[in-house]
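The complex appears here without one of its protein chains, the remainder shown in place.
A, B and C label the chains in the order they appear, each numbered from 1.
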Amino acid sequence: MSFNTFGRIFRFTTWGESHGPAIGAVVDGCPPGIALSEADIQPFLDKRRPGTSRFTTQRQEPDQVRILSGVFEGRTTGTPISLMIDNVDQRSKDYSEVAQAYRPGHADYAYDAKYGFRDYRGGGRSSARETAMRVAAGAIARLVIPGVAIRAWVEAIGGDAVDPAQFDAGEIDRNPFFCPDADAAKRWEALIDAARKAGSSLGAVVACEAIGVPAGWGAPLYAKLDSELAAACMSINAVKGVEIGDGFGAAMLSGEANADAMRPGSHGAPEFLANHAGGIAGGIATGQPVRIRTAFKPTSSILTPVPTIDRSGAATEIRTKGRHDPCVGIRGVPVVEAMVALVLADQMLLHRAQCG
Amino acid sequence: MSFNTFGRIFRFTTWGESHGPAIGAVVDGCPPGIALSEADIQPFLDKRRPGTSRFTTQRQEPDQVRILSGVFEGRTTGTPISLMIDNVDQRSKDYSEVAQAYRPGHADYAYDAKYGFRDYRGGGRSSARETAMRVAAGAIARLVIPGVAIRAWVEAIGGDAVDPAQFDAGEIDRNPFFCPDADAAKRWEALIDAARKAGSSLGAVVACEAIGVPAGWGAPLYAKLDSELAAACMSINAVKGVEIGDGFGAAMLSGEANADAMRPGSHGAPEFLANHAGGIAGGIATGQPVRIRTAFKPTSSILTPVPTIDRSGAATEIRTKGRHDPCVGIRGVPVVEAMVALVLADQMLLHRAQCG
Amino acid sequence: MSFNTFGRIFRFTTWGESHGPAIGAVVDGCPPGIALSEADIQPFLDKRRPGTSRFTTQRQEPDQVRILSGVFEGRTTGTPISLMIDNVDQRSKDYSEVAQAYRPGHADYAYDAKYGFRDYRGGGRSSARETAMRVAAGAIARLVIPGVAIRAWVEAIGGDAVDPAQFDAGEIDRNPFFCPDADAAKRWEALIDAARKAGSSLGAVVACEAIGVPAGWGAPLYAKLDSELAAACMSINAVKGVEIGDGFGAAMLSGEANADAMRPGSHGAPEFLANHAGGIAGGIATGQPVRIRTAFKPTSSILTPVPTIDRSGAATEIRTKGRHDPCVGIRGVPVVEAMVALVLADQMLLHRAQCG
Partner (left out) sequence: MSFNTFGRIFRFTTWGESHGPAIGAVVDGCPPGIALSEADIQPFLDKRRPGTSRFTTQRQEPDQVRILSGVFEGRTTGTPISLMIDNVDQRSKDYSEVAQAYRPGHADYAYDAKYGFRDYRGGGRSSARETAMRVAAGAIARLVIPGVAIRAWVEAIGGDAVDPAQFDAGEIDRNPFFCPDADAAKRWEALIDAARKAGSSLGAVVACEAIGVPAGWGAPLYAKLDSELAAACMSINAVKGVEIGDGFGAAMLSGEANADAMRPGSHGAPEFLANHAGGIAGGIATGQPVRIRTAFKPTSSILTPVPTIDRSGAATEIRTKGRHDPCVGIRGVPVVEAMVALVLADQMLLHRAQCG
């Protein structure tokens, strides 16, 4: 319930600033006896890691995670799991400009308004670097719910969307955009290159699907599965919108068009004829795939000068130099997956608590 | 932290089923010394109350709230405020059909999957009747943040949107749709009438604006103002999407188009040249209007028979008779306002706790 | 997490003042499918009810509990259980004295210091009347952990202790003091009569034992079973001390004398040769009886005038007229049992969440 903790039973707390010595997370409430080593976490961090293609920031952060507690002889003990990543690529650059002027779209002004001052180096606590720890924690969450498969992808960049008819899950990991449509991936290459060269940036939509969530996970009314997913995803840097199932599209439908009719399926569970609801009814999973979409705004750091004010309140202009992602939504893919995994692991434990 | 409680410091817990003897809420953490009586709450309940026009359900619930504790000599004492509304219009109808068959789009199947059985009368706990208590609690929340003005309206019904150029705040309370555009209100009359007569239903988009939120409310990283608003709104029955500021629209913009440039304003605070961010940066209020949009799916209760299964797993069909809102989004307006008020009151107290 | 809620998964929130229209509780997180009616709760309330002998206050509160939600066809549904008791014996007495002057030992001054004013009628929120709702919630908690037997008794009144050699569990319910030693019960009769006639009061020690708590319930480090029990019992009105097992006595022992040696028992579980630890090691149950002792101060309401100040800060004297328990510890017995039951039910669910 504190400011930097997420979850109810399976909880994680993150700490660290972009340019401090390290960032970390403490995962508490993990069931005991789960096989866990750094090798279970690192691949997810590598997926999020910057500098792997020319389409993301050129910062080089190896992001090597270490487990400092909570694991003994290769298994979780049920006690807190401390994770840490050293910050290594902190350029000793001149931060005097960003220290003085507020970058529009960034948290600079809001942090100063709240706390009176801020750690301005690399964005400090508001840097998306924090999401590395979500990804690390999320890798552990996945192990808690082995029957659930969670997969996210980029659905649109700058308004250019994938063609659903071309959706190929196997394609997602074959291009630097987590794009399931090979044609769209080619188009995006040009889009991002252009944005990067112009010092501009683009927004993106990330879709995520969790398959294998058992009917019954979730809870009324303020621990609803969709409410938790919305909170989790909206807490990701740059996210401005969240949809479950058809989302805003459902607002345009009639009741008939939106009905997820059922017929007898296997094992006594129903077979659904549609999934407008995104796998959740009344805050509780129906057993269908859980579908969620998130909107990422374009990176606020751009080379075009933008009018702003400085700490004294005087007018000035700022252009954000440095190594930035032209489209933060891309590296948001593993972060969304992690947050979904973290919510589901927590909900699984909550469900087990109340319903045995 | 429990299933039916929302908030961190200013918290409320709701209880009650649609067809039980009463519904209620306990508001805890309210500051002492605030003038409060039923008369401060009732107008908001009246706004949500069914049966006030032919465009909402014809159930007649007077929804008279009583304050049972926490107020002494007309002021809040700082102790829990217990609110209760008796259920009076519970028709002794035959529930055998809904007891046996799962209504698609409703929580029936999910509740059974979770708990093994359910109170099927009128939807039980999953009924939108619970939102009356949110509205009541929200009325108290408003008193905690008197400097903040919160106003919601319906922005679109069934895909037919208001014309921003015709936006007239004064119009909102002059039609039964909370519609700020007199022309759109006329069109919606026909739309809803048609849906009602056909036993069908329509989705809607509800927009909400909070003016006067001071820069600094909110908190990184898992108590972000936008994250809390998303959780709050996504927990409302029938809501499937939430946007802050430009939301999914931001995902289509370039960084330049999305920048909220600043210039010197009055009292040392910046004047913003745009508000794509919806008044929140890094999870913290910027002092601009907080803007949020929510998507309501069409009412699931429709007269058209829909294929489904019964409790034994056998195929059947169901048509949902009874008195239902043809567009639940309309009565969602005061509920959205209440949830936004509840989040903001909580964030005000949280901010005061940490930052004095 | 709020001020008036207790528990993590199995949670209850109480509301109500001594002289308001009613008091109540909301129990959230209760597992579904448990048979429950008012008849399961009332006997525990009757045990706590005032006016049943001349040794407790002569107020007459029938304390009839009603269940307003969360139960359908005689079973818990998994949704919040709302409990309510109407206040009926509120004498329209003159409260002008207690409204103005602070009763020493009472919460009067502290409430005013905190909130600026208070509901002074009958102690308002600080009245022990609130404990009726703990007892009601505790009755439900017992049903969640049917294998655990919880039993409390008065161990000493005004320093006059029972003789352990005379301990007879069957005796506890045969006298108005919940005293397991028939001889002590006789002595206490005279003690209490004398105190009552003198308008004085006496302190008491209440002991409690929970048998059948499985090894493994509890959790390091800040959800320790003993830590939770201490918080629960110290939150009861008039309690000033809590001990687990030998408590302060253990501080006088050597390591050898305090060791709870083990030998092979049945079913693979150890048999313990002693239970100095009170059934808890490292915050986790060992499978032995959980033993807890609580110290109740003497009732603060006495007829002897005591120097005090009034709201203006001026010196005055106060003698507390009205109908008071000469020894609040006696009616504390069912309250201690309830709090122990509530902690154990919560810990059972927590254990099930993490450890399956």
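The rule is simple: contacts are C-beta pairs under 8 Å (C-beta built on N, C-alpha and C of every residue); 3 or more make two chains touch, one makes a residue touch a chain.
Predicted model only: the values in this text are computed from it and were never measured.
Q: Check each of C:42, C:64 or C:258 against the chain that is not shown and name the one that touches it.
A: Only one of C:42, C:64 or C:258 touches the chain omitted from view, namely C:258.
Q: Considering the whole complex rather than only what is displayed, give the residues of subunit C touching the chain that is not shown.
A: Touching the missing chain: residues 1-6, 8, 14, 102, 104-111, 113-116, 125-126, 130, 156, 158-159, 195, 200-205, 214-224, 226-235, 237, 240-264, 268, 270, 273, 276-278, 280-287, 295-302, 304, 306-309, 313-315, 329, 350-351, 354-355.
Q: Residue-wise, where is subunit A in contact with the chain that is not depicted?
A: Residues of subunit A in contact with the hidden chain: 1-5, 7-9, 11, 13-17, 20-24, 26, 28-29, 32-33, 68-70, 72, 75, 77-82, 114-119, 124-125.
Q: What does the interface between subunit B and the hidden chain look like in terms of residue numbers?
A: 1, 9, 29-32, 78-79, 220, 349-350, 352-356
Rule of thumb we're sticking to: only the chains that are shown with their structure count from here on.
Q: Rotating subunit A so that its CA atoms sit on those of subunit C: what angle is that, to a multiple of 5 degrees?
A: It works out to 180 degrees.
Q: Using mean CA coordinates as chain centres, what's the gap between subunit A and subunit B in Å?
A: Distance between chain centres, rounded to whole Å: 26 Å.
Q: Just the number, please: Cα centre separation of subunit B and subunit C in whole Å.
A: Each chain reduced to its C-alpha mean, subunit B and subunit C end up 39 Å apart.
Q: Send over the residues of subunit B in touch with two or more other chains.
A: Answer for subunit B, listing residues that touch two or more other chains: 1-5, 8, 14, 114-115, 125.
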